[in-house]
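Heads up, the thing below is written out as structure tokens.
Yeah, one chain of the complex is gone here, protein chain that is, but the others are all in their spots.
Coming up: subunit A.
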Amino acid sequence: MRPVFRKLSVLLIVAMILVLSGCSDQYLVLDPKGPIASAQKDLILISSLICLIIAVPVIAMTAVIVWRYRERPNSKAKYKPYWEHSTKLEAIWWGIPIVAIAILAVITVDYTHKLEPSVAIESEQKPIEIQVTSLDWKWLFTYPDEEIATINYVKFPVDTPVVFKLTSDMAMNSFWIPSLGGQLYAMSGMAMTLNLLADEEGVYYGSGANFTGKDFAQMTFNADVTTKEEYDRWVQEVKTTEVALTDAGVDELKEPGTAEVAQFSSFPENLFYNIMTQYVEEGETGAHAHHMTSEASKPDDQAVDEDSSEHHNH
């Protein structure tokens, strides 16, 4: 009989090396550029380690048992056809996974609270808000404070907490910049909050992670993280040199189709808010509308208030 396991475990080790050699910068998730992503990376490594402590011996044991107890003439291995129970052994292998899972569960619960995406990141810098709208099939970014807008491109300063407010015009999407932290869904009729921070300058890859239809694969964008000065200069430049995003322009963007990178010196007032609430008719409180309290229904750009529009607690 051929040793099935030796081959499989060689393959396995090769695969592991492949993955773990991923300190190269192509492994975005393992090469974090901000506190959220790096906490997530730690968590990934800790949990992998706990799992490997169990998985590796099990696979090794499989190989040994299969080899040793294979049927062959004058085998020295014991044969006990009725040996079917051992309280000690069973207690051990109910025990080991229970302990391992308990440890992992404690760590997970702890990190789940720490890394809850709607929790603001502590920093001396004043956070900036960026509103993100998933359109078919492009990303619209609006900056309520700077009053500029961009398509398929987002820029923000380094070491500054960014509060992303996410919504979608139609299909549900998921906003993901792997180098900075995990994704969060962007859904129509609500605003979700994703707090991220970049602690290194650079251009980071971002994408829509949840399928939204035909040209969903075109919904990738670059997140350009620069110094505060460079960012301010850029805002001024956009304000002075670019055209405004008009209502007609918005209607065009809402049409299904892809778009090139673009920047706008201004955008229609309450754009994000209007897209978010477009389906909720006056006076109506649908199941989804309960995310917005009366406060948020005041048409005010900043009114997309955290507690009111958020998704937690329901």
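Quick note on the criterion: contacts are C-beta pairs under 8 Å (C-beta built on N, C-alpha and C of every residue); 3 or more make two chains touch, one makes a residue touch a chain; residues count from 1.
What we mean here is this: contacts and distances are computed from a predicted model.
The listed options are "Sulfur carrier protein ThiS", "Deferrochelatase", "Cytochrome c oxidase subunit 1" or "Carbon-monoxide dehydrogenase small subunit", and the UniProt record of the chain not shown names that protein "Cytochrome c oxidase subunit 1".
Across A:Leu28, A:Ile128 or A:Val163, the single residue that touches the chain missing here is A:Leu28. Considering the whole complex, the residue from A:Ile59, A:Val163, A:Ala244 or A:Ala262 that touches the absent chain is A:Ile59. Among A:Leu43, A:Val225 or A:Val250, only A:Leu43 touches the chain that is left out of the view. Residues touching the missing chain, restricted to subunit A, are 1, 4-5, 8-9, 11-12, 14-15, 18-19, 22, 26-30, 37, 39-40, 43-44, 47-48, 51-52, 54-55, 58-59, 61-62, 65-66, 69-71, 75, 77-86, 89-90, 93-94, 96-98, 101, 104-105, 107-109, 111-118, 170-172, 174, 176, 178-179, 181-185, 187-189, 192-193, 205, 207-217, 220, 279-281, 284-289, 310-314 (touch as defined at the top).
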